[in-house]
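Step one of this worksheet: look at the structure below.
Only one protein chain is missing; all other protein chains are in place.
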Amino acid sequence: MKHDKLVIGGHEFHSRFILGSGKYNVELIKAAVEQAGAEIITLALRRANSSGEGNILDHIPQGVTLLPNTSGARNAEEAVRIARLARELGCGDFVKIEVIHDSKYLLPDNYETIKATEVLAKEGFVVLPYMYPDLNAARDLANAGASAIMPLAAPIGSNKGLCTRDFIQILVDELDLPIIVDAGIGRPSQACEAMEMGVDAIMANTAIATAGDIPAMAEAFRKAIEAGRAAYLAGLGRIVEKGGEASSPLTGFLQE
Amino acid sequence: MKHDKLVIGGHEFHSRFILGSGKYNVELIKAAVEQAGAEIITLALRRANSSGEGNILDHIPQGVTLLPNTSGARNAEEAVRIARLARELGCGDFVKIEVIHDSKYLLPDNYETIKATEVLAKEGFVVLPYMYPDLNAARDLANAGASAIMPLAAPIGSNKGLCTRDFIQILVDELDLPIIVDAGIGRPSQACEAMEMGVDAIMANTAIATAGDIPAMAEAFRKAIEAGRAAYLAGLGRIVEKGGEASSPLTGFLQE
Amino acid sequence: MKHDKLVIGGHEFHSRFILGSGKYNVELIKAAVEQAGAEIITLALRRANSSGEGNILDHIPQGVTLLPNTSGARNAEEAVRIARLARELGCGDFVKIEVIHDSKYLLPDNYETIKATEVLAKEGFVVLPYMYPDLNAARDLANAGASAIMPLAAPIGSNKGLCTRDFIQILVDELDLPIIVDAGIGRPSQACEAMEMGVDAIMANTAIATAGDIPAMAEAFRKAIEAGRAAYLAGLGRIVEKGGEASSPLTGFLQE
Partner (left out) sequence: MKHDKLVIGGHEFHSRFILGSGKYNVELIKAAVEQAGAEIITLALRRANSSGEGNILDHIPQGVTLLPNTSGARNAEEAVRIARLARELGCGDFVKIEVIHDSKYLLPDNYETIKATEVLAKEGFVVLPYMYPDLNAARDLANAGASAIMPLAAPIGSNKGLCTRDFIQILVDELDLPIIVDAGIGRPSQACEAMEMGVDAIMANTAIATAGDIPAMAEAFRKAIEAGRAAYLAGLGRIVEKGGEASSPLTGFLQE
């Protein structure tokens, strides 16, 4: 485990937990990042930019990689513009592409996302597209230059868990890119299960922001993600479909 | 979390992971206990007693509470005899009652288990009965003097996970005793989910013994159990059944 | 299918759908029985006995076998008394034993149910005990003289579906008695699934009584139960865990 690294766009990370910042009071961000052990935190450009509540950037610990997202973009062109703005504002080269024009389910538009990925990858961005877990789209994103893909587990903010389980497993089995499950993960056990399946990292936001105790929930997610990764690397045991199998010596004791 | 204690029969524990020993090579037990952070370990009497492979007791770290089980008992009377023998052999006052006469599914006989619990509780044992998760039987066990109950998730050794989910939740909601989920838990994520539901502790054996890397899997379970407990205490966020909910500010960015 | 019979206590039935009557307006019972194609209908003794709303027996079509239940009994003795009363009132020899003393989840007490079964079977009743799906209790019920067993899918009236799936499958695999899934089935698809597993019949009440259109839902259940039975007899196809398998000739078409 000590040498187990997540590599995205040539950058090495030891944490496999990417923290969202979209729903937090700025005062809570530092505690959440610390308890989560997060090395990457997403950031909506509006928050990086706003003056109202104090610049959120002041609350992010040193050494944490920013992952600005293109939240608010409804097509590839808007996503590209937001990404460029983020770089100009000093947010670095990483960008999470979000293209959404469905305000009820907030589902990503894979097609526009592929177009934006292609443009931004050519401009030297480390591109992490948020996507609907469709194998064909995932391959197109890989070909367009994505450094990782971020398939959804369930609609953003729903806390419904791994509704796309079977199709995320296909992505894990078929793609060579890091797979980061993003959106819909509502409980540490769900993050753990995704990691057991071989996913490379988890991004969570609402599950933590809507918990009763935010730093405690951030720590719970950290441990669950580490547990799932360790279990995946250790090799899960087999399942017995029918019947049981004694785990203690059962017979003959009293006959002796 | 620091002051979060599990109290069984007046004894305090900080770990909520009870490790089985039935399937291990004795050399691996010490590593597994340490990685699991376990303070309680189960033990089949035959193993405590046997001379063939070296006394298993020599391999259990100091300070760990032994939980001898009555594995091999087919009725209350046999369980009582095995429990008394274990105490005579110096295994202490804790006993896990297992009464099984079905060799295919290894399901516990609740009725005989209640009878044995009643006898042994009166003799001063700290009785932890392994049981089929039936609310009526659980109440009878509580009345018979059980110090905790150990409902099964799935058949022993199956690694099938929380097949009794809805009925374990009822036990959590209705009983005042500690609930320790025992048997069938196959993955850290399943242990985590049970803890999120409010279960007090997890017992695992086969899931770890059949893993590729036993100490690593023991550690994965430890973290997952801690994560589930922390999430339960922190208060899980709400689930949105229909639609999504933006976790980043979505609208208006580009209009400004 | 034409010769596929359900035999309970020496009586032959062609329908595998047992209808509850507990929640219906009496006017609806006749329509529900007809649309359900039911040959057996349960009846709470109070309703057979009451004068307030018109005797429910007047609304049950000719030729339908009554299955009085012991609803209201809190122990074996009360169940036996109610069963005898039902026979005296002319309800026949069939009796469904229900012993419940938990008013929140309404879960059956297997132990008291076994005792009542033993007494009533000896008195010549055709005994169908409602039970919590525990293999050991099921064997005891068979030994006590039950003509069929009625394991629950979920708490009565919950419409939650097959929460006990894995344990009902064990009963199907291990017992020689007819298995009638009773309580908790909320949708025709759930009844169909239980039948596909090899269950012999389904009892439903709340799912139909709480539907928008009661006779239509009764018919939907009838068809779903017939479909599940037919699929079980026809032999279900295999599942492919990984990947897909072409169902049309895929390759080479355009090359020719």
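All chains are identified by letter, namely A, B and C, in their written order; residue positions are counted from 1 within each chain.
We adopt the following convention: a residue touches a chain if its C-beta (ideal position, glycine included) is under 8 Å from a C-beta of that chain, and two chains touch if they have at least 3 such contacts.
If you're wondering where the values come from, they're calculated on a predicted model, not measured in any experiment.
Asks: Shown chains touched by the missing chain?
Replies: Result: the unshown chain touches A, C.
Asks: Touching the left-out chain: which of A:Arg16, A:His59 or A:Lys160?
Replies: Of these options, the touching residue for the absent chain is A:Lys160.
Asks: Determine and list the chain A residues touching the chain excluded from the picture.
Replies: 101-102, 104-105, 107-111, 132, 134-137, 140, 154, 160, 163-167, 170, 174
Asks: I need the residue numbers on chain C that touch the omitted chain, in ascending order.
Replies: So the residues of chain C touching the unseen chain are 1, 20, 22-23, 42, 44-47, 69, 71-73, 78, 81-82, 98, 100, 103-107, 155-160, 183, 186-190, 192-193, 196, 205-214, 216-217, 219-224, 226-228, 230-231, 233-241, 243-254.
In the analysis below, only the chains that are shown with their structure count from here on.
Asks: Drawing the touching chains as a network, do you get a line, a ring, a star, a complete graph or other?
Replies: Graph shape, chains as nodes and touching pairs as edges: a line.
Asks: Degrees of rotation, nearest 5, to put the Cα trace of chain B on chain C?
Replies: 180
Asks: What is the distance, in whole Å, between the centres of chain A and chain B, each centre taken as the mean of its C-alpha atoms?
Replies: 32
Asks: With centres defined as the mean C-alpha position, give me the chain B-chain C separation in Å.
Replies: Averaging C-alpha atoms per chain gives centres 34 Å apart.
Asks: Can you work out the whole-Å distance between the CA centroids of chain A and chain C?
Replies: About 46 Å, centre to centre.
Asks: Spell out, as numbers or ranges, the residues of chain B touching 2 or more other chains.
Replies: 104-105, 107, 160
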